[in-house]
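Report on one structure; see the data block that follows.
Only one protein chain is missing; all other protein chains are in place.
Chain naming follows the written order as A and B, and within any one chain the residues start at number 1.
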Amino acid sequence: MSENINYLTTIGLEVHVQLKTKTKIFCGCSVDSESEPNTNVCPVCLGYPGALPALNETVVKYGIMTGLMIGSKINRYSKFDRKSYFYPDMSKNFQTSQFDLPICEGGSIDIELEDGTRKSIGITRIHLEENAAKNFHLVKMSGVDFNRAGTPLIEVVTEPEIESPEEAYAFLQAIRQIVVYTGVSDCNLELGQLRCDVNCSVRPEGQVKLGERTEMKNLNTFKGIYNALQYEIERQKDVLRSGGTVSQETRRWDPDAGITTVMRTKEDAHDYRYLPEPDLMPMVFDDEYLEELRSSLPELPAKRRERFVVAYSLPAYDAGVLVAEKPIADYFEAAAKLSKNPKLVSNYMMTEMLRILSETEKDISEVTMTPEALAKLSNLVDAKTINSNTAKKVFDILFNEGGDPEKIVNENGWAQVSDTGAIEGFVDEAIAANPKSVEDYKAGKVAAIKFLVGQVMRFSKGKANPQLAESLLLEKLQ
Amino acid sequence: MFDIKNLDITGALVLLDSGEITSVGLTQALIDLIKAEDSKYNAYLTLDEEYALAQAAGADAKRAAGETGKLLGIPVAIKDVLNVEGQVCTCGSKILEGYVSPYDATAIAKLRAAGAIFLGRTNMDEFAMGSTTENSAFQVTKNPCNTDYVPGGSSGGSAAAVGAGLAIAALGTDTGGSIRQPACFCGCVGLKPSYGRVSRFGLTAYCSSFDQAGPMTKTVKDAALLLEVMAGVDEYDASSAPVDVPEYTKHLTGDLTGMTIGIPKEYFIDGIDPEVSRTVKAAIDKCAELGAEIKDISLPLTDYAIATYYIIATAEASTNLARFDGVRYGARAEGATDPIDLYKKTKAAGFGEEVKRRIILGTYVLSSGYYDAYYGSAQKARTLIMQEFDKAFEDCDAMITPISPVPGYKIGENENDPLKMYLGDIFTVTANLAGICGLSVPYGKKDDLSIGVQILGPAFKEENILKIGDALERK
Partner (left out) sequence: MSEEKHNGIDVAYVANLARMSLTEYEIEKFQSQLDQIVGYVEKIGELDLDGVEPSSRMRSLNNVYRKDELRDSLSHDKAMANAPEELNGLFKVPKIVE
């Protein structure tokens, strides 16, 4: 009987995102993650006696910008706190973080599932904090590299409103897109620039009170989080189905075995003993400052996609592809604004630009072709000055060498012939040279006309406007 | 020859400028004196002869080249809690044995830039926790006025060195009276600057929101001179105040006309040694004679100061001292099986009793379920105390009070009664709670023990208290 019970899942995420600064949050050491161990360290990030934190203003700015992007309330008065936590990766044995007055509270992030379902996930808070050092686990001992200690993080905490691993996955994609878009993080997963603590619980349908939850810490791939959640949710359901109870505990995800195991039980939970950080002064934000940051924000990707659909008459799918990365979207929009046919620009972006970029492993910022050139190219096609085959050739030249498309077309004599008189000559030549096809057409083989158009193109050396050629042929063969 | 034991900064600069002595000669003479006599007092933990003599030679060369500096060639003793690049900094604790600092504290860097020489490190209560210097892990410092007595603390080494003439001047730090009280006991001048006046960068933290480094000298003028050099905003210390640094020495006129001095009645309670009371009253009379108006005032919250102070100080200390774990620097216990075990053993072996006691008290007042009753309430009490002082200073330019209820403690006297020791800080902790400045100036004696008076001033009004202290000194 109990196997018929339906279970509801509740998931909350704490997402740690490393901000894109030159230096650490409290000292002038580099955040470069590729350096030799313990070379980007100083008395501050090593927690030396007497060293004091000095707050990086860019970290504060980026924290607020993220909050503004997702509609958070920015706390006009915010402060740092010491969170006591003894661990070798914490150089002071407390983490300088934010407790009761985080920089942002509230807000939401919209997600879209593969089946097109949309949902808004509430955000509880965003706070600023320092990253921990990196532990290396050897056979009989461990070693600590403090290069990462003190690199700046925001922690984004969601409301427990995520209801499936799929939603969690979509949320992570959405938040990554937003922070990358805003320019506050590169969110490079391989470099550990996004890490996530995951809480989840299940409860029988109809029960209002949430089930007992477990936590998995420090997951750093989207796929890992998805798999861990799938496993953990099923595990919890099994426990409940067999009449057991889920206990509140921290579990470890083992990606190789594909299972979660107990790491810490509630009994040895920490007493963080938060203390308002006496070494850092409070942050107070006025309207002017917030307005200045607000005006510097980019459009949210989801909003931009909707706008592209309307403003440039793009299919939703195309708009989604174009807005996925801000530099691509910016490039497209710069060209689209100058073009008489934005849809054409979109086509060149989707079919040519993105393909070549991925083949050549180039970034759009390295491309020599300007958005103006792309716009002109689209206008040439739109005006039927060149046909689509010629346009591809021009695109390749522009991509590799840059330059002005009109000039390229003129110098190569690629402009298509749209003069009826000139094309008529080629049409007559084609009819004269292919009596068999003419017969076929007259006998009802409609496809023969395509062959004849091809012949016109051949005689014109590709310059004839194919639509015009076809019209003339049809007229003459009537 | 010169009388090195009574030489102050001002006098030494005259001799150096006239060419009568060199900095190398002066430094060497001090080193010789310390070697000959410090075994009586144990004021210094370490002497760094080579370092100091090299600095002195550099200062002499600069002087010969026509360069100047407010402290060019002057040796200064440093409390072992301030980081000097290339020197040890034990904070009086075994847990920092072997630690060599890779950087200068900002106050040290400023002294260095002014030409000062760092010849040695003075003893202190471990991590500045104590009022007798008996909590040093290394040695018991004796009061040069009477070696059966403690020098006070926690800056007892600096006070004894200056008091015994084994230092021309020294730096101390003051979290709850640690400059003023030992200066009082050892017969020297001690200045606790306003919170934020001197950068704390490089001062090993005990209580971050109270700690201040300051001068311990033979004269008020020397204290003014050192403060001029040390003070000022520092980009490495967010709590350092962007307030201009006056030329304090120019305020020392000897004339107190126009000044109003408040006498808080709560600082003259039963149980104060009569000789202490008499000394303070004499100082008040002298100020009146020099033109100051004397006014009775009241600071009713004084009774809550010790409780408030010990909750906040230990709470912050429990987090500040968490970092001493044997991983990145300092001593480390043997035989640990995992990192937490390493911390437990390292702290057990490295910290002394008073430090352990305060870490436990501080951890307790922050712990779940107790925060509001203790730390939360103490933060609010601090607000009230700050407001009370702000209000009181609307009616006066400074206050005069005793520093310690008694003229001294015998060595070993308070070994097993920490609460009694804490209560002895009653007249000094208020300045730290309120963030104001305080000066200790010797003004009397009981037998061979020295008695000082405390002059308190509003935040960033060091010139007020230096002016009064200097006037008293001229008696």
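By our rule, a residue touches a chain if its C-beta (ideal position, glycine included) is under 8 Å from a C-beta of that chain, and two chains touch if they have at least 3 such contacts.
What you see is a predicted model, and the numbers here were worked out from it, not measured in a lab.
Residue A:36 is the one among A:36, A:288 or A:361 that touches the chain missing from this view. Set against the missing chain, the residues B:28, B:46 or B:377 yield one that touches it, B:377. For the chain left out of this panel, the touching residue among B:62, B:251, B:281 or B:356 is B:356.
Of B:43, B:238, B:426 or B:439, it is B:238 that touches the chain left out of the display. Take chain A: the residues that touch the chain left off the picture are 21-23, 27-30, 36-43, 46, 54-60, 79, 86, 88, 93, 135-138, 140-146, 252, 263, 271, 273, 275-276, 278, 280-284.
Interface with the hidden chain, as seen from chain B, comprises residues 98-100, 102, 195-196, 208-209, 235, 238-239, 241-242, 301, 303-304, 306-308, 310-311, 318, 322, 325-332, 336-345, 347-348, 351, 353, 356-357, 359-361, 363-365, 367, 373-374, 376-384, 386, 418-419, 422, 435, 459.
Everything below uses one rule, namely that only the chains that are shown with their structure count from here on.
Taking each chain's centre as the mean of its C-alpha atoms, chain A lies 56 Å from chain B.
Chain A makes touch with chain B in their complex at residues 43, 46-55, 82, 84, 86-88, 91-94, 142, 144, 146, 271, 273-276, 278-281. Chain B makes touch with chain A in their complex at residues 81-83, 89, 91, 96, 99, 101-103, 105, 200-205, 208-209, 235-239, 315-316, 318-319, 322-325, 327-329, 339-340, 343, 363, 366-368, 371, 375, 379.
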